[in-house]
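To start, the structure itself, in structure tokens.
As you look at this complex, bear in mind that one protein chain is not there, while each of the others sits in place.
So, subunit A:
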Amino acid sequence: MTELLLSPLRRLGHTTINAIWRLGFITRFLLAILRYSGQSLLRFNLTIREIYFAGVMSVIIVVVSGLFVGMVLGLQGYNTLSRFGSADALGALVALSLLRELGPVLAALLFSSRAGSAMTAEIGLMKATEQLDAMSVMAVNPIARVVAPRFWAGVISMPILAAMFNVMGIFGGYLIGVVMIGLDSGTFWSQMQNNVDLHYDVVNGLIKSLCFGIAVTLIAVFEGYDATPTAAGVSAATTRTVVTSALVILAVDFVLTAFMF
């Protein structure tokens, strides 16, 4: 009987301790990345190479998704606003939804699925095939050479990708609202101009995407570096990256929104 009672308690304790231990480990990992970032930023070509793989290669998916999200916003927004006779405010609705929430959050979710998972798989496979060990034995620090450039590439790429998502989303909203439905183009843009504040909406949105960039890329490189060096281990780490990133993005978004708006 005692064992029956204690067993779930023991499991709960084990899970909690494990979670705290991993949180401590990821924090120390972030500190190590920051410590060795100087070396890797001095050789900025390494980071530029990773910006190409993580950022540039994600442009297509971000741009296309942004366009469709903007078009859906245009359709749904027009339907709802026209019920209250406020269809003219469509430009403001599309822009504010994208700049404040949808742009940073959806771009980050797409980035974690497209680039974060690839980073985890690549670093995990480098570990499984002893490439990280080989580097370390050659007196080259893998955190400085492999992890830090990828981390900074993600941090730099994320706000730019979110901005692209926003631009394409607004264009999608314009296509639906003005070109397809026939709202007045001047009203669409002037409503947007009057209601969107550079600091309050645009800059806060970019700060959000910067935070998401740090979180998503840190999770991706950490999971890769911490992966069990087997096929199953790398597969599990890649899944963890996508799942954890999605949860962290949404949780951080809630906290940031509560403080910002």
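By definition in this document, contacts are C-beta pairs under 8 Å (C-beta built on N, C-alpha and C of every residue); 3 or more make two chains touch, one makes a residue touch a chain; residues count from 1.
Convention: contacts and distances are computed from a predicted model.
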Checklist entry - If you look up the hidden chain in UniProt, what protein name do you find among "Pyrroloquinoline quinone biosynthesis peptide chaperone PqqD", "ABC transporter ATP-binding protein", "glycine dehydrogenase (aminomethyl-transferring)" or "AraC family transcriptional regulator"? => result "ABC transporter ATP-binding protein"
Item to check | Among A:Leu5, A:Leu42, A:Val137 or A:Ala232, the residue in touch with the chain that has been omitted | outcome: A:Val137
Checklist entry - If the missing chain were put back, which residues of subunit A would it touch? => result 122, 125-126, 129-131, 133-141, 145
